[in-house]
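Only one protein chain is missing; all other protein chains are in place.
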């Protein structure tokens, strides 16, 4: 994710135009450039289609429909981005509340339990992050004993495994009498909320915008850009070429931005900083349960100027 | 549902234009083609209506109104699609949380109970899926004893039957003393949430967009396309024919996409992959409660490149 | 409510144009027709106002503002329609969950209690439906004893009366020891949710769109249609008459659709099928609590092709 | 709040144009009239600026931006209106549910407690209404003993005082053993919900739309109306005057409607009927707890044709 400050625009702009999205954009603009150059030259020198003096209001209605479609598409993508961010925000809240709960409920001499929850609550965001990025790697997870490791290995779906370990330990504390009835009721909502966050992220990841909707916008842009040079070549002459390329830059650029932000869990430059948020949860949870973390871990939870995760 | 990757567009486009929606689209475009060909020929060769030099801004306002209507209609349809997906996402979360709950609460030696819940939680999405598709078939459900089968047969509304079996078993565990007060309270919300998902899906399925709203858009498109050739024939000549057909492709296409995605529980190409989600729930629930499923079942929960369900 | 199938459009269109909304629409179009005929004739034959060659872009901005207003007004109306539908959907869910709860909690030999809840949960939607339609009729309610009838008669607000009977019986079961602490806690949310649905429906019914907002749109349409013939008469000649009438059809039609769907609890053709939903709740609740209903009652819960309720 | 019926438009329209908002509108239109009359006369008779033949599409884009801004501003205002109405609707639900709860839980012989809750639940909306209208008047509140009056006098924030009395009495019932554990848990959410409604209303009242956003729209309208006569005077001649005044009527009118409905708790004609809703709560609560109210009080809860509160 790119964090930017109002004062230093130029490096950010440069940074933006060197990313993979920008590359995809430039490749498409190249195709448009070749197409419009051919059309313009042919029209002016050799061949005169009737379309040149088309009444503009008809095309203007199509232009407005395309604008509306693009805006809604961008906003649908942004809503997905924001829903993903909100889900991770809820995970931060929930982890902090779980830590506050265990800190208040578990006596200080239950050192082993306190450490278990400090580690395991912190493991959940890392497991979820890796799952969302298609990995079942558990290197970032801190597991205290081998039994836990075995349990976790059994799970294809690692966040479910971490959650299961949390559930089992909580219920065994309750059976042991460490949690009273009211404390047990209060705990349950927090444990449930964890998997709800995971489910929301899974849903966003696995359900793209319906294919026909997505395809339609691309087709519409292609038709619009394809027809455009014929309708303005008489008035613009050779200026048709920059005009059409500029228009394409805006239309295709907007479409690509939508595509980039609609799946917010990847490692693109506009994706959510899941590494940093996971680390933030680890730092906060250890902070609350009063375990000191190394300085390097604390540092990793702070956003820098440009973070690519 | 069509899942697509950014890299392989062409097969997806081809796939799209061979579906039943595309067929409906092409049939309507055929009618438009015949109509506009007749109008253009008659206008140019035989008969000259005054409408040709109409001021375009008046029609442009109508075009914008139509654009706005179409966009909102598409987005209303998308909201229904998304609400349906969110409901099924909530079902996934809820099933996982129920499984985590029973795994933590039921001792390992209560094998029969554990298996009952593994099977019955997994049955709910299948029952709901079939109900939403108009079937009361229970072949995909796994029932352990004949009494359950009898109870289920009594229900016209199968998801209600599965839910009733879950409720009854839970209450009998509670009466037996297997669940404490706090565990019982915690369980209740999960059981209630199941039927809420079913109710949301029922509502989406049984309440289409108000008839007069739906009809009005179709009438408006018909009027717009009907008037269009008269207003551009003088300027475009025989190019009127492709111009009107292309415009119709966009307007009717958008309307058809809306119609296709507004009822997301069917087996169309853009509908939700209910089979796969149901299977995913079954795999996750068995995973959490530690029952091994055959590899074929696990495979069916994974999305392929193109899934038609 | 009109339910329609994609295959049989023509009867639905005919049906639509014979309803009371269509009648109101035609009456207004008649007024527009007379007005525009007079303006056109006078302009062409006798009197030539300067307005004829007005620059169109100024009017186009007004047309767009009007379009936006109409679209938002339609969508605000649709949101009310949808909120009402969602509230009734929540009532369906809640009634089913209450029935599942009592079925699991009450032993089979508590026949009288089971029947009481089967009847009384089913009575709530009927009482609410009649209240929303301005009636305090209790003929559709099934009351088992005279004391209940007396209690209900005391209430002006019948849904409150039914709810009060449910509350009192539940609390007396709890005092009797039939419900444990956890069962009692679980019950409470369901009883509360019932009155929440009633309150949402009351709110939608009693709070129209603010008067000045509503009035403003009507004034704006009147002004726009009133000015329109002057601005196009020179270009269109006698074609001005159908053009203005068609435009009016679209503008007034959209406004009337908004008005029709914004109060979704009436008995108009686009209103919610409250009779059928109430009946569906009765069938589902009896189904779950295992009481057989006559076939005629079951039939009444199924949507036909056209339902006017 | 103006309630209107479809059949009797004319009195409502007259009523609307005699209110204070209409007066503010007419005053501004007067200023526009003088301005445009001067501009038009000067342009036609003495002085010819070049602006007259400006290309309209540039201004049209500005007109669309202004239209969009106005529509969003109106809808933001409407959202506030609706949020306020929803909060008061939640208060109605909550008060009814509290009354149903105490009616079912308190035995009939606890006459004093039942009367206390009937009066005190009814007092809350009146205290909130007065607070929102800037008054700490407690004349409409019905307090049963002097101790309560003293407690209430201590509070600057009267709704907090009423709520505190309800909390204290509830807790003392619980300590006395009148409420069981489960009944106590169930009660808590209802008491909390009351202050949540008050907080939402406070927030709406104390947070206007950001100043710069609000100011910007006014500036934009001023610029647009200021430039408009220059761009149409050549084409319209003296018709410029009514054209600009009519446009201003629409633009300023829409802006004023937004301003009127965005603060829904005042006593303007479009504000919420808080007096009537408060009275409705009192009638419903007494109805449920079975206390007879005088007929005059019941009547005051019913909406008439025109209610100004």
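Details
Going by the order they are written in, the chains are A, B, C and D; count residues from 1 in each one.
The definition used in the following text is that a residue touches a chain if its C-beta (ideal position, glycine included) is under 8 Å from a C-beta of that chain, and two chains touch if they have at least 3 such contacts.
All values reported here derive from a predicted model rather than from experimental measurement.
Within the set A:153, A:180 or A:222, the residue that contacts the chain not displayed is A:180.
Check A:81, A:116 or A:167 against the missing chain and you find that the one touching it is A:81. Touch with the chain omitted from the figure is made, among A:33, A:92, A:219 or A:300, by A:92. Touch with the hidden chain on the side of chain D covers residues 49-51, 53-58, 60-62, 64-65, 68-69, 72, 76, 154-157, 160, 163-164, 167-168, 170-171, 174, 181-182, 184-185, 188, 191-192, 195-196, 198-200, 202-203, 206-208, 210-216, 220, 223, 227, 259. For chain A, the list of residues touching the undisplayed chain reads 1-4, 6, 12-13, 16, 21, 56-57, 59-60, 63-64, 66-68, 70-71, 74-75, 78, 81, 85-86, 89-90, 92-93, 96-97, 100-101, 103-105, 180-183, 185-186, 189-190, 228, 231-232, 235-237, 239, 243, 246-247, 250, 253-254, 257, 260-261, 269-270, 272, 283-284, 287-288, 290, 298, 303.
To be clear about the criterion, only the chains that are shown with their structure count from here on.
Leaving out chain C, the touch network of the other chains consists of the groups A, B | D. The rotation that brings the Cα trace of chain B onto that of chain D spans 145°, given to the nearest 5. One simple way to say how far apart two chains are is to compare their mean CA positions; for chain A and chain C this gives 39 Å. Centre to centre, using the average C-alpha position, chain C and chain D are separated by 24 Å. Looking at chain C, residues 56-57, 60, 64, 68, 181-182, 185 sit in touch with two or more other chains. Contacting chain pairs in the structure are A-B, B-C, C-D.
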